[in-house]
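Partial complex: the chains shown occupy the same locations as in the complete assembly.
Chain lettering (A and B) follows the sequence in which the chains are written, and residue indices restart at 1 in each chain.
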Amino acid sequence: MDSGDTAWLLASSALVLLMAPGLAFFYGGMVRAKSVLNMMMMSFIAMAIAPVVWFLYAYSLAFGDDAKGGLVGGLDHVGLNGISPSTLTGTIPTYVFVVFQLTFAIVTIALISGAVADRMKFVAWALFVPVWMTVVYAPVAHWVFAFDGDDIKGGWIANKLGALDFAGGTVVEISSGASALALALVVGKRVGWKRDPMRPHNLPSVLLGAGLLWFGWIGFNAGSALGANQLASLALINTVAAGAAAMLGWLAVEVIRDGKGTSFGAASGVIAGLVAITPSCGSVSPMGALVVGAVAGAVCAFAIGLKFKLGYDDSLDVVGVHLVGGIVGTLLIGLLASNTAIELLGFGQPGLFYGGGLDQLGKQVVAAAVVLVYAFTCTYVIATVIDRLIGLRIDEEHEVTGIDQIEHLETAYDHAGSTTGGMG
Amino acid sequence: MKLVTAVVKPHKWEEVREALAATGIAGMTVTEASGYGQQKGHTEVYRGAEYDVSLVPKIRLEVVVDDADVDKVVSTITGAAKTGKIGDGKVWVIPVESVVRVRTGETDEAAL
């Protein structure tokens, strides 16, 4: 055990754990005041359910010794069986690894909730969470994150295909984005969609949420080096570079198109860049990260317009930002993976622009496509089944009244008489 | 002139505004209000204790109009605000003795 590596992973686990409340604040500010609590609760309930599921069996499905063909892990670690404080994973205690990986699962699920703001029955969401985690997240995490060890076999994407995904562009971003699309399609549009602006009720919350997410993302990406090492330093600098460049990219699009850059655009841009650098932060150079970020920021700024054309109500743009951004980042590896980074990683090929040819790009395409299709299909089925069983949506009238009152018997704010000082 | 005061459901107010604009009503003053009546409020829970929020959100609008326009305005508002469900609101008319436009000092009809 290395105490320095352990210290960093303990800190990283805390950082990524904070991403769920950060996301709750980020998403919560984006919806109308009448549904902010439900929006935040969808993230919080994920923080409650995911750990239980993960410790009971999902961790084993993801990181247990491969059961068959690199598709899913076995049940050897059900109930964290066979793991004690002295068990190690690399240079850190396995318990830390278990928690670090759990926090990824929490964030991924919480991300999906943005697509169904204001209208999904809370009990339906609470049912969706564990099922999705079992059917989609755990297997995909196995494919991508479970590497073969001396006495353990991992997943097919990591070991057989050899696609590069350092911190979860496929597992986290593409899978959440594709699932968000499927769920939004099954749940349907919000009452008044396209007619009412439904603008964010609290943009400062959105900005603070974005800040907390960026902060947590450093644990997410640099923590994925599983140690306080050179790879972590690369992931760190790339994470900062991409977030920054993406904010500029997004704002540039807005300034050109609308004349001014919005705060909402700045917040969204940062996230788009962080999404895109998630898979690539271990395989591109800082200069490459600036490119990844700028491209992601600009592309996603346009991508969020798609829903209006195609007519699905992905309320908080999970598709436009996470699916599209995840694809951008995953594929750009095929072009921008640098020799130095690849050497450091110890596997994969340099990207096209670094003389590595199209080989790596091909693998990236396969990984992205398979995860996209798998997540979308499974989620579509899961959602449809839940809809049949208990219904996914609240009544139209309740939706107009506000889901907080209906599903949580609360309203978010009570500022009665508190602003009088203002006029004085 | 008359002052027409209307209390309507928040999600209907946009339609009311457009309907009035269509009939050439130049202006109005709007306030957020809370209504109490046959339409019941909702129940919230706090620390396991239920309590009623007896008020429901409403939009209250005031339009000062020529005597001639009163009926048109009232029927326009009622037409646009109507959902047929309890809580659609009320419209009442009050006599106005004089009106002044602050900017110009114009009075009465000219001030509208």
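By our rule, a residue touches a chain if its C-beta (ideal position, glycine included) is under 8 Å from a C-beta of that chain, and two chains touch if they have at least 3 such contacts.
A quick note: this is a predicted structure, and the numbers were derived from the prediction, not measured.
Though each chain kind is drawn just once, the whole complex in this file has A x3, B x3 as its copy formula.
Convention: only the chains that are shown with their structure count from here on.
Centre-to-centre separation between chain A and chain B, using Cα means, comes to 45 Å. Residues 11, 42-46, 50, 53 of chain B are the ones touching chain A in the complex.
Interface residues of chain A, counted against chain B in their complex, comprise 192, 400-401, 405, 409-411.
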